[in-house]
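Only a single protein chain was left out; the remaining protein chains are all shown in position.
Labels A, B and C are assigned to the chains in the order they are written; within every chain, residues are numbered from 1.
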Amino acid sequence: MQELINRAKELLADGTVARVLGWKAGDLPYNPEPAYFEKEEDFADFVYNGFCGANLSKYMIEASKLEGKTLVCLKPCDTYSFQELMKEHRVDRDKAYIIGVGCKGKLDIEKIKAMGIKGIKSISGAEIDDEAETLTIDTIYGEKSCAYKDAMLERCHVCKGKDHMIFDEIIGESKETKDADRFAEVEKIEAMSPEEKFAFFQKELSKCIRCNACRNVCPACSCRKCVFDSNKFDSAQKANVDSFEEKMFHIIRAFHVAGRCTDCGECSRVCPQGIPLHLFNRKFIKDINELYGEYQAGADLEPRTPLTDYRFEDAEPGIVAERG
Amino acid sequence: MQRIGVFVCHCGTNIAGTVDVKKVVEMAAHEPGVVHAEDYAYMCSEAGQEKIHKAIKEKKLTGLVVCSCSPRMHETTFRNAAEKAGLNPYMVEIANIREHCSWIHKDMEEATEKAVILMRAAVAKVNLDAPLKPGESKVTKRALVIGGGIAGIQTALDIAEAGYPVDIVEKTPSIGGRMSQLDKTFPTLDCSSCILTPKMGEVNAHPLINIYTYSEVESVAGFVGDFTVEIRKKARSVDMNKCTGCGLCQEKCPSKKSLSEFNRGLSTRSAIYTPFAQAVPNVPVIDRDACIKFKTGKCGICSKVCQAGAIDYDQKDEIITEKYGAIVVATGFDMIKLDRYDEYAYSQSKDVITSLELERIMNAAGPTGGHLERLSDGKAPKEIVFIQCVGSRCADDRGKSYCSKICCMYTAKHAMLIRDKYPDTNVTVFYIDVRTPGKNFDEFYRRAVEDYGVNYIKGQVGKVIPQPNGKLLVQGADLIDSKQILKEADMVVLAAAIEPNEGVRKIATMLTASIDTNNFLTEAHAKLRPVESPTAGIFLSGVCQGPKDIPETVSQAGAAAVKAIGLLAKDKLLTNPCTAHSDELLCNGCSQCANVCPYGAITYEDKEVNDHGIRETRRIAVVNDALCQGCGACTVTCPSGAMDLQGFSNRQILAEVDAICR
Amino acid sequence: MKTEKNRAEMIKEISGVNPLKCMKCGKCSASCPSYNEMDIKPHQFVSYVINEDIESLVNSKSLWKCLSCFACVERCPRDVKPGKLIDAARQIVVRERGNTYLDPDEIPELIDPDTPQQLLVSAFRRYRR
Partner (left out) sequence: MSIEKNEEFRPKIVAFCCNWCSYAGADLAGSSRMSYSADVKIIRVPCSCRVNPMFILRAFERGADGVIMCGCHPGDCHYTSGNFYARRRMTLLFSMLDYIGVENGRTRVEWVSAAEGAKFSQTMHEFVDKITSLGKNVRLEDLRCRN
């Protein structure tokens, strides 16, 4: 991480960048926040470790409007989102100096808490240059430890690969963390009976409090004014009174990002209620791959996405009934 | 709030028969925004429209809902009525309570309830309507005719007569089409080429008509008044300016084995050929699959003997791009394939032929030089059997469900000509019904029966069995005498069904003209607009629209020409105002909409925008109203709802959905 | 005794044929091998069923002359299947006459040696139902 800080200071000093977008240590050891660093001394609390899961591409939309270049640290899965935003002219490539930071899989504090580890004072073993094998957690009830893998975010278990799609330079090495099939969960749900499926989503979505955190963090979901806030669609309900409204919100949100969602997993990570929102997007990705050919959003700059393209021999909608 | 007037039409008893119009009016009065509701027997009549004028003026209406027949029928009528009374014509909505309600429901109470719901949806929609003004688009004063048969020729001549330039695109090396293959024509027994060749000459000589033969339409873009068409002029390997049409090359060409399409494969032709003597243009074409020079590189005799030096082996296909205001489809027809009708032994015996093949045999320029003879042994047939409705009026998938309309007449013609020229030949016709619906048609058929003794038998033929002695045993039924007939015939002629030329489906897709399952192009209205396609600017001439004979084809060709002239005569066209529009405050500039726009009507520009005090330049989508046709694909691709369609906006459709599901 | 109406209905139901589709083209009669032995011709089966004149159809000779070779069914352009109609008529006769069905071992003596093989095949096809 020190190498990253030195490089950032260097670029800031010689004026190639006007500011650095990275993470600042939060009040707890496991919640670093994205922050701008403009002066030398700000770097004191710059941090980049296993808990820095945030996808900084979305911040670049506003950053592109500021004066001068912005240095941004992008993990491999963030670079897909950056390319998607470039495709849609929302970020300005030459206003961004991209450092591809290494990644050994990011951690999910909810999982650590779920293991019964409470009263956390400090965590070691989560630094970027550690081996990322085990975490030793110093808590007020004594020292606890757990395997790095068990605390990893779900999205890192199905990681899309550690090579950065777009970068100016790369700092820090990465470690392969993929050990699960990306669509396993989706297939498990698809295999359920309609009643079970309905019950599963009813239970999950009834927890939704419409805090819009998923919308605010999603790089693909970056409209200037969301359809759920404008009077363009008569759908501007904020407080939901009935079970169907969350379904409507989440299905339509999944639809709007379909073909553009890079499966960066941020929506599930930030959801305060822990709803597995990535299941919606991944379902669309699975369908698109099966019906219209493998497609990874953000892997290239080709403007045609699956929902704005067609082939004469596409499958008929009736296929859904046949597939069961 | 809008001031809306609702008018419920009785349409005589069409609506009032199964919908309680009084109840609909009463329910309409309670709808939000409705200040005037009344019913009348015929809203589309002068008196009906007068009621609309009076209501608009007196009650100062800002919106109008007419519950009547389909908007595709009278939407323009009621819009004009509103305009005359000073109301913007696009503040009018139609509730279809006839085709979608009164005509298809029996129970009065059920139909009335549905009519009320449809009325509510229309009122909900008109509440959110905004006044619109149609834009204008230019008209290119040039017409394109696809197909060079009698239909295409007649249309081209009529359009050129009105002073507009016309291009004809013909797939085969010469114009003339199906008619050039006929011997005589009914009901006047004129010789077909005697009445066709002068017209072909006229077309060839006409200064305003340009003919592309051996060419096909490659692609069509744009829309009414402004079509951009790419025509592929296939390489003829003969320079059309130099060639004098002397025909020496055809004589000397050593490769003589390919089958002549013009003679329906009954005779052969050389590799370099003109389809028939009176071909226009009289310039041969090299069939590159049969030509020895192209196959092996040797030969080249034709270029040696040609004094005009017109042969050019490395001529390439040429793509010509041209702009047109109107396009007329005149692609004609062909006989269906008979390989699935093996009960008639068409593919087993050479003496079982189709009527078109008989035309060629009886034609002086045909394979047998006009002598009627059996193709198997060349003898003159003494006993000929005609079988009607082969493949027509068939509900199974082998044939066509429709009646091909022209077979009864041309079979009567064939029978009469044969009996006249060879009096000792017996002719028998097996028929289901003889259909002669035209001027002098039935008299013509009666002459065949009374003066020439053609033996008409009401009944069908079960099967035709080729006998070892070369004759054909025909097993048919005579329903009148209730006898089974076993007749030994020398020749059997099948009056096979006709179907549109293959390749018409590809052209229909290019022109976005709708086409039915039998591959006939669908007309805008079966009775009132038979020569126009629902797609504006596309006109239908000839059999591509449905089976018809030459008199009807020529009259329809003229009608299509008049419609095209009506379009070309205008300097500008009113365009559909229901186009897409992007709200600059909501647009993200993400260019998803440009990907789905079929007309390329969306462009992007950086614009200074004041979004509630934030002043910044943003990348905004801009819709070109002249190009946009209002399909709405962009409105659904736009996540933020910035792109909306005027006349069918998101809130309007949602209002209709709410009104229906309330 | 059932009325003519529901006998006609039964024939239509057994054969699954809509006789109204017939356009009287006569192709069935033209293709029928045993046309000449029949008193009511194949193309007339349809009109007898439409006019509900089942009595004469049932007592006609042609009821038993039909070989069930289904040439008429194969060639009918309107998919009216006259063969199936006469077959259904036979079913009615068999059903109305109580249950004097043939019992399998009686069959060998009943059949004389030169019965056309086609007749046996169609018999199996009918009784197999």
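One rule holds in what follows: a residue touches a chain if its C-beta (ideal position, glycine included) is under 8 Å from a C-beta of that chain, and two chains touch if they have at least 3 such contacts.
Everything quoted here is computed from the prediction, not taken from an experiment.
Shown chains touched by the hidden chain across the complete assembly: A, B. Contact with the omitted chain, checked across B:G503, B:P534 or B:P551, is made by B:P534.
From the options B:V25, B:L118 or B:A412, the residue with contact to the chain not on display is B:L118. Within the set A:G22, A:G53, A:G265 or A:P306, the residue that contacts the chain not displayed is A:P306. The missing chain, though absent from the display, is touched by one residue of B:Q307, B:N469 or B:T517; that residue is B:T517.
With the whole complex as reference, residues 70-72, 96, 98-101, 103-107, 110-111, 113-114, 117-118, 121, 505, 508-509, 512, 514-517, 522, 534-535, 578, 596, 598-599, 629-633, 635-637, 645, 648, 650, 653-654, 656-658, 660-662 of chain B touch the missing chain.
Taking the complete complex into account, residues 189-190, 192, 194-201, 227, 233, 235, 241-245, 247-248, 251-252, 254-255, 258, 280, 283-284, 287-288, 291-292, 306-308, 310-312, 314-321 of chain A touch the chain not shown.
Basically, only the chains that are shown with their structure count from here on.
If touching chains are joined by edges, the resulting network of the protein chains shown is an open path. Of all chains shown, B has the CA centroid lying nearest to the centroid of every protein CA atom.
With centres set at the average Cα position, the gap from chain A to chain B is 54 Å. Spacing of chain B relative to chain C, judged by their CA centroids, is 45 angstrom.
Centre-to-centre separation of chain A and chain C, using mean CA positions: 74 Å. Those residues of chain C lying in contact with chain B across their complex are 21, 23-32, 35-36, 41, 43, 71, 75, 77-79. In the complex of the two chains, the chain B residues touching chain C come out as 343, 389, 393-396, 399, 432, 458-463, 475-477, 479, 482, 484. Chain A makes touch with chain B in their complex at residues 65, 88-90, 221-227, 230, 232-234, 256-257, 303-305, 307-309.
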